[in-house]
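With one protein chain removed, the remaining protein chains of the complex are shown where they sit.
Chains: A, B and C, in written order; residue numbering restarts at 1 for each.
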Amino acid sequence: MDNWRGWDKISYQSDLDPRFAEEIASIPGGDKLFACIQCGTCSGMCPLSSYMDVTPRQIIAMIRAGFKGDVLSSYTTWLCASCYTCSVECPKQIKITDIMYAAKRLAIREGVYPKKFPIPVLASEFFSAVEKNGRSSEGRLIMKFVMKTNPLNMFKQAGLGLKLFRTGRFSIKRESVERVGELNSMMKFLEMEHMIKKASDAVGVKEDHK
Amino acid sequence: MSSLDNKHNGSARVGVYICHCGINIAGKVHIQDVVDIAKKLPGVTVAKEYKFMCSDPGQEIIQEDIKKGLIDRVVVASCSPLMHEPTFRGAMAKADGNPFMFQMANIREHVSWVTKDKGLATDKSKALVAAAVARVMFHQPLTKTQVPVNPNVLIVGGGIAGIHAALTMANAGKKVYLVEREPTIGGHMAKFDKTFPTLDCSACILTPKMSAVRAHPNITLWTYSDVVGVDGFVGNFKIKVKLRPRYVIEEECVGCLECIEACIFKHGKFKDEFNVGLAKRKPIYVPFPQATPLVAVIDPETCAYFRAKCKKPCADVCEKKAIDFNQKEEIVEVDVGSIILATGFKTFDASRVARYGYGKYPNVYTSLEVERLVNAAGPTGGEVVLANGKKPKSVAIIHCVGSRDANSNKYCSKVCCMYSLKLAHLVKERTEADVYNFYIDMRTPGKGYEEFYERLLLEGINFIRGRVAEVTDWAMTPDEEEKLVIRAEDTLVGKVRRIPVDMVVLAVGMEAQPDADDVRRMFNISCSHEGWFLERHPKLAPVSTLTDGVFLAGACQGPKDIPDSVAQAGAAAAEALALIDIGHVELEPNTAFVRDEFCSGCRTCMNICPFSAIAIDTEKDTAVVNGALCKGCGTCVAACPSGALQQNLFTDEQIFHEIEGVMNYV
Amino acid sequence: MKYLYYPGCSLKSTGRAYEESALAVTEALGMRMDELEDWNCCGATNYMSISELKSFALSGRNLSLANRQANNTESVSLVAPCAACYLGLTKAKRYIEEYPEIRSKVDGALNAAGLEYRDHVRVRHLLDVLVNDFDQRSITERVKVKLAGMKVACYYGCQIVRPYSEFDDQHNPTSMERLFKSLGMDVVDWPLKTRCCGGTLTGTVSEVGQRLSYILLREATRRGANVIVTACPLCQFNLECYQSEMSKRFNDSVHIPVTYFTQLMGLALGIPRKKLGLHRLFVPIPDGVESPAAGGAHVLA
Partner (left out) sequence: MSDKNVAGSDFEPRIVAFFCNWCTYTAADLAGTARMVYAPNARVVRIMCSGRLDPQFVLAALRKGADGVLIGGCHPGDCHYQEGNYKALRRFTLLKTLLAAMGIEEERVRLEWIAASEGDKVQRVINEMTEQVRKLGPLRLEQIHQIEGSHHSAAQVGKHAVMEGAV
């Protein structure tokens, strides 16, 4: 009976986040999320759904119902490879890929993504490299990523690395744009905007949606 | 030239009545404020409010005020004039008021239902009331003209709806012209084997009605024909019908079909339209054995006589000498008083959903094709077989193909769930195959429909709730080799499944006819977004259109199954009969008229009138409007350079004052 | 039409051969394509997971640089051979132009860096340019080498046809097949041509990602293909570089050359193998598949 877990299957309304759906739906064109008829075309088309802990269709249902914790901690959003098949075939034209991105962003912001899962790690490494240099240096990115997730893999993947090196496809040179300053000003501007918005949200000033 | 000064009729006494429409208006408009404002408007002697002005007690309020002599004209602020203008005009007439001393302010559809803020809604209501009052001051008593109604009726389309409407009208003793563009009547229903949920034989219930049409003395049936011209108006339409040559004299042909036997093509070679391409026909053919009329037709596109030399064995073998290669297209003209459109639908083109492989994999069929396969009179004699002639061991039926999909049609086609159940039953019965129905939601509202669903559940049909993602031919496991593989999420289980099958049936939805837009233009009616003909009111006038005298029956108005189509056909016939029984129509007196003293005889109006309703009085050299021909558009009035032309109910004076009125209370 | 070349990060490292062959082929066709000056990352896939707005702003900078480099001319195409870059740029362009709230933020960011966004820069994939801006007959006429033995499986992957492709059918694209038929090669019918290769998952969750790639390779081989052409550096990497690992993992021998479409195209146009970066392949195109074309160049005369 040690594994008997049936008792916690019930969901209490107080545990759900009623604002979660609107949070996700606030992305451009995101309100179509509410039109979902749970037909499962997304899951059926998704080449990765068989590896997901919950199907894309269920993610939509969970978002709508406010299962924030379950959605943000699920592997499903991170397994999404952004192939956009679901978005193209959805009979309600829901931008499912964009919704997956929105969930990923929220998970990172709130620090609730599956911690040891390698995909968010790669995303973060990529992000910080580009933020700094304006370009990603694939060789460095891969090395950093392997170090952070599974250093033992370094040996396992040594063969591949060697081959890439031999064919001139692996370089540890740091790639960068020349005018880093331009990028810095752009990013600074967006961060300021973001802070202002957060501050105004906090004091209850709503942007005028016309 | 009209003056914009407030030089209204000094003796006018206007009664203003504001309707609450329950909470429909009162919930969004401060009624009392509007009443208070109305009381202050010049000319207003009475201003009142009531819960439902359209109700009998509401109408009585107006009638009493007229009888008491308090008012001689009326403004009702309530719903759209398209809804209740006739009601209130009628009420005034009953109280011996002139019904055209009336104006409606639309404060429901145009205000309370579309405005968020109560204050703004109230302001807008005040403005509309002020405008109506300002305008009604200039109304004149008018009378309606009566025009007799021609008792004949035109019915377009010979499917089950057209057939039923035709028989109803004909049995009531009216002359019916039934026009069908195919060589036979019968429509889609003639292609089906069984009908849901009773599983009674489609042909058995349809063909007697088809013969009855053919035999009925009151019905003139024109098949292989098209309506090419519609003129006139309610009660008095002039119709042009083009009879295409079928190269067989209809009156002579006895339907022995010897000619078909004799054709130089020994076997069918061309796409058989009736069998949706599953069989081949000859250039001379009848669509199916019970075709009505049972008269052969020659397709000039494929007949050898029209392309090269042919000794015409068909003509030689015909004892009645019915074959006539010199037949020419013919135009006939008829007068009718009413029109029933029963032009039906077309099925969705399944190749538009590329991922289901229709047109790519030979064993992917549409439901209409399978209807022919299960039909004992169909190309396989009722055997459900694959392209290679073998019976399928497993069959998938995919619902909602071309329905409920923003990438094709957003609406539900209403009939597919039920016919998919029917086909599942028939396929299982004929092949003992495993049948899988993939559905999004099972929709079975209707008498005996849910019971039919339960019967299938018990029969062992597999139901999987999930819209199929794709049909492919690549295998992941040995049992998938050489099969079509369905990939779908079983949403009730929450897992994606791959199911190998031999045959896939696509339950295609219903669409408006491809030429519905041309047809509706010809008959001067509207279409909804999806292309279906638009009814006058979705609930209360479902078979009428915005054009008087034109009625709708069957699926041309929206997806319908057979019982609904028949019911609607009956309703359309009843509407047409009611029109005929009254014997006349009253025309709205909103016609144009000329004020001779201003007319210079420039003939601008004459050239601009699309109905040739304006002539010139050569003695006075002024324009004259023929009230019977004028339809009241007012185009000539706007064009008249001297202001001599005016339109009853829409005079410059009335409109100018209405404009002035709406500018208030912003 | 002025073409500007947007390489993106991959074409400077793992996808070097794509850059080499793309430049060689466009040069052979007489098409001028200058590299976008000081381009930055497109803000693709991974970036989207962290900050959507920053991702759009990054693409916004590239588009604004393109406009500047083209001297504000109306007809400029920014040509991206990488599928992810193509999508990243296209998507950003769409969202910037469709949603005013995004537009105003991107404008603000660009202005802060002294840049300006203009609508008229077109984003094109290299495949689109080669198939639609060139008369296919003229390409046939330039064929110098016959590769008749090659049975080509054309792999589009996800992001050049979905969700915003404007140059081909989303469900059943055919541009590449048309191109390779023009080049005198046989193409195989392969329904998986737009199915995902696994994307970055091959590196992160390799058991899942590699399985997706493996399914594609197995089915292509079954359908008689002996070479796969791709239009995306990540697809090429996934389908080629893990083949020996896949063979072990799925206990099946997986061995089929996977090239960039420009590499095989270049071979047919008679460009030397080295110039096309063919020596960088793990699974080489066998020597001796080439034979002088029968029709080919002299038709021009």
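What we mean here is this: a contact is a pair of C-beta atoms (placed from the backbone, for glycine too) under 8 Å apart; a residue touches a chain by one contact, two chains touch by 3 or more.
A quick note: this is a predicted structure, and the numbers were derived from the prediction, not measured.
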Visible chains in contact with the missing one: B
Chain not shown: contacting residue from B:80, B:198 or B:600: B:80
Touching residue (missing chain; options B:123, B:371, B:405 or B:489): B:123
Sole contact to the chain not displayed, among B:37, B:111 or B:396: B:111
On chain B, residues whose C-beta touches the chain left out of the figure: 4, 80-83, 106, 108-111, 113-117, 120-121, 123-124, 127-128, 131, 521, 524, 526-529, 534, 546-547, 590, 604, 607-608, 610-611, 631-635, 637-639, 641, 647, 650, 652, 655-656, 658-660, 662-663, 666
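Heads up, the rule we're going with is that only the chains that are shown with their structure count from here on.
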Separation of chain A from chain C, taking each centre as the mean of its C-alpha atoms, in whole Å: 25
In chain C, residues with contacts to at least two other chains: 171
Per-residue overlap in chain B, given as positions that touch at least 2 other chains: 355
Residues of chain B defined as touching chain A within the complex: 355, 400, 404-407, 440-441, 465-470, 487-491, 494-496
In the complex, chain B residues that touch chain C: 354-355, 472-474, 476
Interface residues, chain A side, partner chain C - complex: 27-28, 47-48, 51, 79, 81-85, 87-88, 97, 101-102, 104-105, 108, 117-120, 122-124, 126-127, 130-131, 134-139, 142, 145, 149, 159-160, 163-164, 167-171, 175, 177-179, 181-183, 185-190, 193-194
